[in-house]
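Let me begin by presenting the structure, written as structure tokens, before commenting on it.
In this view, the complex is presented without one of its protein chains, the others remaining in place.
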Amino acid sequence: MKDPDQPRRLLKQMVMIRRFEEKCAELYQVEKIRGFLHLYIGEEAVATGVIDTLEAGDAVVATYREHGHALALGVEPGRILAEMYGKAEGVSMGRGGSMHLFDADTRLFGGNAIVGGGLPVAVGLALADKLKGNDRVTAVFFGEGAVAEGEFHESMNLAALWRLPVLFCCENNLYAMGTALNRAQTQMRITLKASAYEMPAWEVDGMDVLAVSQAATRAVESIRGGAGPHFLELRTYRFRAHSMFDPELYRDKDEVNKWKLRDPIETFRTMLEADAIVTSDEFAAIEAEVAVEIDAAVAFAEAGTLEPIHDLTRFVHSEEVAR
Amino acid sequence: MKDPDQPRRLLKQMVMIRRFEEKCAELYQVEKIRGFLHLYIGEEAVATGVIDTLEAGDAVVATYREHGHALALGVEPGRILAEMYGKAEGVSMGRGGSMHLFDADTRLFGGNAIVGGGLPVAVGLALADKLKGNDRVTAVFFGEGAVAEGEFHESMNLAALWRLPVLFCCENNLYAMGTALNRAQTQMRITLKASAYEMPAWEVDGMDVLAVSQAATRAVESIRGGAGPHFLELRTYRFRAHSMFDPELYRDKDEVNKWKLRDPIETFRTMLEADAIVTSDEFAAIEAEVAVEIDAAVAFAEAGTLEPIHDLTRFVHSEEVAR
Amino acid sequence: MTVTEPRHATVTMTYREAVREGIRDAIASDDRVFLMGEDVGRYGGCYAVSKGLFDEFGDERIRDTPLSESGFVGAGIGAALGGMRPIVEVMTVNFALLALDQIVNTAALYLHMSGGQFNVPIVIRMVTGAGRQLGAQHSHSLEGWFAHVPGLKVVAPATIEDARWMLASALVDPDPVIIFEHAALYGSSGEVSADSGPVDINSARIRRRGDDVSIITHGGSLAKALTAADELDALGISTEVLDLRSLRPLDTAAILDTVAHTHRLVIVDEGWKSVGLSAEILARVSEDALWELDAPVMRVCAVEVPIPYAMHMEQAALPQVADIVAAVHKVLDR
Partner (left out) sequence: MTVTEPRHATVTMTYREAVREGIRDAIASDDRVFLMGEDVGRYGGCYAVSKGLFDEFGDERIRDTPLSESGFVGAGIGAALGGMRPIVEVMTVNFALLALDQIVNTAALYLHMSGGQFNVPIVIRMVTGAGRQLGAQHSHSLEGWFAHVPGLKVVAPATIEDARWMLASALVDPDPVIIFEHAALYGSSGEVSADSGPVDINSARIRRRGDDVSIITHGGSLAKALTAADELDALGISTEVLDLRSLRPLDTAAILDTVAHTHRLVIVDEGWKSVGLSAEILARVSEDALWELDAPVMRVCAVEVPIPYAMHMEQAALPQVADIVAAVHKVLDR
């Protein structure tokens, strides 16, 4: 392994996402967080592994299930939580909520709540980079449900045709709300969709953070080398309901439990412990650090302020002076 | 050949389409026909070959380049021409024009002028047949340009997923207005798009009416046998400009002339004469019959009447009584 | 011959149940009817409207679709052309933006473009509205857009009764009908006639009689208007409340009648004001009843801003009872 810090970093990142979202679920129960809340629990290896390979200046476009992506990009947990509280100190000033995390510093372009809606945007970001001669990559995340949308197809075609630096990351968690993949597609090998655009596409174990990281590294290198867009199908599973409103009538507990045996954090931790890379004491330390960060995040969100109502009509148009 | 009348029938049908459209071009010059006029000249073998295999009760959905399809379905030439004249005797009462030929008797559901727009409609027609237990096929025609549209992708997926009796007929004439296929798709083997939906797909010489007919026959049989949707890529070429407004800056005369050597009517006639299936006298007779029919069509259109203006607001809502 | 109308038996149910009963009825009584949309089946519907129907009717008649709004709405149109009577559910109007080509360029135009040959008897249901902190992409109220388009009919059931019975009427209609259900209404409950059958879906209805001022509204805002009317009543102001019910066609006669009666008008619409439904109502009144007006009409609409997530900001963006009351005071100048 080239980067000696990587294992611990990835592990901590995943733990951070997990504990952060467990806290979100709690806070939702007590109505500190409102609206729709989609948890990423079970899928942490995907955002963690992919985003770890990105560099400063690269862009990310994600969905409504994007807390993990924001955290992995290094957006402050307190500002994410403050956003869900609807506070002015939130990443999007409380205008966006859980589904609309945006951050200019880390180039997080949403938090898009229209299934498939972020894909053309990612294509355009990459087009801008290509036209400017920037050596940047845009990673776009979307569920396997989005693959049925016309916008997916149009975006894949444009990116391939113009050889744009886009990394398409399909988070295949087997369900789109209650619709199992086999109810949405006859051809369930999603990488074959990419082949229809002559785009290199790999199936990756999305529960194995190292596998994700390796595949993403290879793809990002190839993209930066000018080979055009690449496609990763990241096979994963969400352990929780689709959102906080979902009674989960469409899948049975056995299936969920079977996948939980492949918990990306547990399996990685066990491996690292077996290889003596991270000891159980160190793991406990990680948990402790994370707990402190999350407490701080909650404190930050709680202490946040409400934007004054008279500012309601801000941000309909830009406030730049030079019109 | 099982059907002894077929060769002559196909030949005459193609000649009819050719001469009819040549007449349309003339009538456009003298402003009898207005609006957009898209000619099918050069592509006659496609509609002729496919539609010859359909049975009464099957449905057709076509594009704005659909005179050939209407004629092949048996819609009266006079009523088609009257439509382009904007006369009340036209198939669509003059409301539609060249791009919107509709005919309930032959189940021609447009004449759709939105690229890709007819595809979901075809899927729905087939869904209705499947739900009703009808043994019918819906053939939908669209250009290779439509393959980039999201509606194409969504329709292919739905038809495949629900195993609907749809025959997808992609008229690949290599250009979408001025955009050559290689400017629109990286992967130019269009049948591979169908593979992404596990749909059987064949490349067919669209300049050879027998090849078209054979492929369509096989596909339609398979569809009626319950095998779900099939896809034909019909490789053809339009000899004329995209519409009457197109200066054809995007392709050179050499290319056009090369394709004209493969004129579907000329090659078929030559073959039939060589095989002594149709003599040159018989061919002359066909031309003569067609000329008479076209004269009659023009006379019919000329004699047509204008719908009274006070009927303008008809057909916004149905006139059935039982609401 | 006049007969005494028998008083219909009534039952109590939620708006959600009312919509579900309407769907159940329609499917059970007509082989051509089926429900199609994202997660209407196994999941039970995003808003639990179709819960239980999948088990009752199976996957052909309660048809889950992939996420392909243009595709399955278009397929619904095709099925309607093919002789079926599809009820297509677009989860919310926000996602219907992906299906507008099919709704406007196909459903609304086919009858006309075909010279009367092909009508499209489709019913498209969709959720509209804001108020649950779902953010800007999930809070549109675009009824006005649809009400702009000839060839469509647009209705908005605001009461449990209409939620229960409008669907039947929409299915009888030979042309496309769009039904807007406001998300905030699903949990509300009330009395419904047990066997009304198809109701008139072209006319508005007075929901409260009054003499001093009229409020015209629809859908999710009706309850707010009625609450405002109660508050005003306590202040001695008698308010008439007209529920539009049909947004296209608009019941101009009913609109003019209430204005002729009270001479003062407040329009309440959760959509944005500019070029919205409220503008059309105001326009019709000004065109046809200008001299009836004793004061300029007031519009109470959403503030012209994407709907924010934070609760206090979202509430500030949406029409509130207090805004309605204030507007009434203004048109009454007291």
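When the chains are written out, they are named A, B and C in that same order, and each has its own residue count from 1.
To be clear about the criterion, contacts are C-beta pairs under 8 Å (C-beta built on N, C-alpha and C of every residue); 3 or more make two chains touch, one makes a residue touch a chain.
Note that the structure is a prediction, hence the values are computed from the model and not measured.
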item	value
Visible chains in contact with the missing one	A, B, C
Per the touch definition above, residue among B:7, B:42, B:68 or B:94 touching the missing chain	B:94
Absent-chain contact - pick from C:153, C:224 or C:248	C:248
Contact partner of the left-out chain, one of A:80, A:122 or A:223	A:122
Per the touch definition above, residue among C:48, C:293 or C:326 touching the missing chain	C:293
Absent chain, residues of subunit C that touch it	70, 94, 97-98, 100-101, 104-105, 108-109, 112-113, 135-137, 140, 144-145, 147-151, 248, 250, 271-272, 274-280, 282-283, 285-288, 290, 293, 296-299, 304-306, 308
Subunit A, residues in touch with the chain not shown (by the definition above)	59, 90-96, 100, 102-104, 109-112, 114, 117, 119-129, 131-132, 150-151, 154-155, 157-158, 161, 314-320, 322-323
Missing-chain contacts mapped onto subunit B	34-36, 83, 86-87, 92, 94-97, 99-100, 112-117, 145-146, 148-151, 176-179, 183-185, 246-247, 249-250, 306-307, 309, 312-313, 315-316
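Criterion: only the chains that are shown with their structure count from here on.
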item	value
Separation of mean Cα positions, subunit C and subunit A [Å, integer]	36
Inter-chain centre distance, subunit B versus subunit C - centres from mean C-alpha coordinates, in Å	40
Euclidean distance of C-alpha centroids - subunit A vs subunit B, Å	46
Residue numbers of subunit A (touch at least two other chains)	148-151, 183-185
Residue numbers of subunit C (touch at least two other chains)	66, 68, 70-71
